[in-house]
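Only one protein chain is missing; all other protein chains are in place.
Entry: chain A
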Amino acid sequence: MSSIAKKKGFGATVWDYMTTVDHKKIAVMYLVAGTLFFVLGGIEALLMRIQLVQPNNDFVSAGFFNQLMTMHGTTMIFLAAMPLLFAFMNAVVPLQIGARDVAFPFLNSLGFWLFFFGGVFLNLSWFLGGAPDAGWTSYASLSLYSEGHGIDFYVLGLQVSGAGTLISGINFLVTIINMRAPGMTYMRMPLFTWTTFVASALILFAFPPLTIGLALMLFDRMFGANFFDHTMGGNTIIWEHLFWIFGHPEVYILVLPAFGLFSEIFATFSRKRLFGYSSMVFATILIGFLGFMVWAHHMFTVGLGATANAIFAVATMLIAVPTGMKVFNWLLTMWGGSIKVTVPMLYALGFIPSFVAGGVTGVMQAAAPLDYQLHDSYFIVAHFHYVIVGGIVLALFGSAHYYWPLMFNQMLSEKLGKITFWLFFIGFHCTFFVQHFLGLMGMPRRVATYLDNQGWDTFNLISTVGAFLMAIGVLTLVINVIITAVKNEKVGRDPWGDGRTLEWAIPQPVPFYNFRQTPLVRGLDTYWIEKQEGNTEGMTYAEPLGDIHMPNNSIIPFVMSVGLFIASFGALYNMDADKGWSIYLLIGGLLITFISMFVRSAKDDHGYHLHVEDIIAEEERLYGKKGGHE
């Protein structure tokens, strides 16, 4: 029933993870799956950089290059960055707000498995006739023209994993609204919780347009629906709008949690309260709102007309204001603080210049007439990698080091961590800085090769060298993880010594019910307040020790996702005239999913109660006989 009984064999552990609804275990699964896809996307990037190391190279064919390019973008955004952020959201947010779990633990598990099977489905395209090749934007005229099943893998895979993301987003919204501990008012929520909250709201509004776009595309390909076929009265520009109405907020869905993570790191390692907390919250909401108002800046050259371009240009520039506020607040958090340069702080320090560089080129592109030159050139490639790698990936790496002790009760090596940082950081600037100039020098993006004598050779070579430095950096991180796991040195509570928020107040290892008693939050940076007042317990409790209501594990989310996975293959092969069997796959898969849903609905699952003696027994098992604390 519960996960009280430990000491399990390998099979039992696997079963435990397949059925778990514990946010901490789901976080680990997101971390593992996200890392796996991150490495895949990285390998795709390396192959592309090898192809572009010199002019007229024939390391990969042009068609294969387009598949690599498409899968690199799709994988990195949907299958690496998003799940890795979800890993930290799952690991940290419930603890930060003093909750025993997310609002819907079952849905949390379902969200993960949908994402995972969607991602696996998408990547199986490599072995089943070729990956999608119309770019991660999959613009309609090209994606309808594309032969084979690549685009179908894209459409179905993203549909399934997108459903998972939407579910997770809603779950976090409800969790943050409803599950906060007593005293945890909105304006006492740590900034990572705030950014998760706003990002989840963005998910709620941004993913439906993508779902619609994908559904229309699916109808076009499965049933010849002609939504995007202009010869039949369809319109491809509608796809571009739908995609970017999703696609631009998506950028903020990714970067806002990254901002939140850095806000935690800056405050912790400056040993100082986040400067301008309320303006940071305000800026987060404002960025989230403006993020929906600017999608057409991806379409300045589509021919929307001068008025549309002018409006979207100015709206885009506006985003620089709240973003600038954030940067200055981080700087002022350091100002007057006591800065300790740990590995997470190193990433935060590297983030500021990198992200500012990405931000200012964003403002440059907002100037529509200038963007006519920059659009679809390597300048854009440089810009969004500065934002995504310089903002999001640095946040993910920094937070991996920062939250490793929280998630695994171990500390990654600081020495190796610094090596990782410098390799990755220098490699990153080396790869992408020169790409600004390649773009200005007339190199279009998404080119599988380029002719010589165009003045692009040197910078492309530099860029490829940088990509390898980044790869070596990632390798050292993996080595660091392995060494740390093998050493398995436990570090205990608040290993950084300067933890400020509630998640650091919990004794390590975190028991599966998180808080034996729900904490009482007495201000921003709760744990810091308690520490300053000499409370060795780390928190004030809002309730006496009592029974805890816990959810049951369930295999249903897994089965439900497998059903959709099977149905996706049915839908995909149903487009071939000679594969009549596919309809059974489609119906069978959907049946599995619907039956699972029915079982879940019809069979009451009230969870179980963890009694006081169970809690005391568990704490003795975890922390030894300390007599507990009443």
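Operating definition for what follows: a residue touches a chain if its C-beta (ideal position, glycine included) is under 8 Å from a C-beta of that chain, and two chains touch if they have at least 3 such contacts; residues count from 1.
The criterion applied here is as follows: contacts and distances are computed from a predicted model.
Protein name for the hidden chain, per its UniProt entry and selected from "Chromate transporter", "Thioether cross-link-forming SCIFF peptide maturase", "Cytochrome c oxidase subunit 2" or "Ger(X)C family spore germination protein": "Cytochrome c oxidase subunit 2". Contact with the undisplayed chain is limited, among A:353, A:492 or A:580, to A:353.
Contact with the chain that does not appear here is found for just one residue of A:422, A:468, A:541 or A:608, A:422.
Taking the complete complex into account, A:63 is the one of A:63, A:129, A:208 or A:607 that touches the chain left out. Those residues of chain A that touch the chain absent from the view are 61-63, 65-66, 133-135, 139, 141-142, 145-146, 230, 234-237, 270-273, 275-279, 301-303, 305-306, 309-310, 313-314, 317-318, 320-321, 324-325, 327-329, 331-332, 334-341, 349-350, 352-354, 356-357, 360-361, 363-364, 366-373, 375-377, 422, 425, 429, 433, 436-437, 440-442, 444-451, 453-455, 532.
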